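Take a look at the following structure, please.
Every protein chain of the complex appears in place save one, which is left out.
After this line comes subunit A, so read on.
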Amino acid sequence: MPKNTSTISRRSFLRGAAIVGAGALAAAPAVSRAGGQSESGEELATLLDLSKCIGCGACVMACREANAERYPEPTKPFPEMFPARVKAEDWSDKRGVDDRLTPYNWLFVDHITVNHGGEEHEIHMPRRCMHCTNPPCANLCPWGAAAKQDNGAVTIAPDICLGGSKCKDVCPWDIPQRQTGVGLYLDLLPRFAGNGVMYKCDRCQPRMAEGKLPACIEACPMDVQEIGPRSEIIAKAEALVRETGGYIYGIEENGGTNTVYVSPVPFEALEAARDKGKDAKGHGKGSQAQQQNQAGRPHLQPVGSPFENENMFAAAVFTAPLAGLAAGALKLFRKARANHEEES
């Protein structure tokens, strides 16, 4: 696979800037008061130090409280959909579910018991949208309903989304969750196109616009999370890893994200334990049961950059018209010269 040079150069630049500027930046307030933008105009990222998380779930409660008024209120009965294979997705009667992602639960805590270095660790991992730096959900959304904001948060506009679930299909972690019976599709061709609205963490955009911190960050008694300019967050994560001998997830995944986890246990071990844990709970074996059981619970596998092909083809897309123009002009020039020679 060809390497994506621009990402690499940006990343190494960030890394360099992070190392040089770590000290100086630490003094600056992480988030400015206006619009949740970093003072430098850089995207904001969050750092989650998993060694601090006690799995109390205060963050989940805070998220639900802060965002309750943005939860979907579907109209029932749902319009019948065509063809019949298109199923409604209804979470409105299961609003209490808080151990997975749903349209009514944008954050959950994955509890993982894992053996590492001869010791048993109890790791609690708050999971929600990673806020990718080049998000496939937004890049591939056919309506522009999913979008990356200037502050680095990835959002889905509930009044534009048609609920086709493409964002979920292209998200490596299946983050966005659908609720049928709400949104624009009801006003268009509810039987034939669309199926509701997709919901996920938007890093508390309404709160951040008021200059407040995201609810989950503010509510955490252990200060597990912090938010700041991406370069600063990466520097902090790397310093934490050096200090504690921990492991990082999120800086490189999916071409880079604005959510960086630091864990005392390697993420491969967490992923393996997470998988086994689900199986051992007696939810049944077999890939379908397993998949069903993992739904709404993002994995921890390595994720490569999704747009390497496109980034390579983009260069061809930009040079092609010029090449065509040049070829056409050359042809005209040759014809003119031939005419001229004929005349003389």
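Before moving on, here are some points about what is shown:
By definition in this document, contacts are C-beta pairs under 8 Å (C-beta built on N, C-alpha and C of every residue); 3 or more make two chains touch, one makes a residue touch a chain; residues count from 1.
The working rule: contacts and distances are computed from a predicted model.
For the chain that is left out, the UniProt protein name among "Alcohol dehydrogenase catalytic domain-containing protein", "FeS-binding protein", "Peptide/nickel transport system permease protein" or "ANTAR domain-containing protein" is "FeS-binding protein". Only one residue from A:Ile54, A:Val97, A:Ala295 or A:Ala314 touches the chain missing from this view: A:Ala314.
If you put the missing chain back, the residues of subunit A touching it would be 4, 6-7, 10, 83, 85-86, 133-134, 138-140, 142-145, 147-150, 155, 157, 160, 164-166, 169-170, 193, 255-256, 306-307, 309-311, 313-314, 316-318, 320-329, 331-332.
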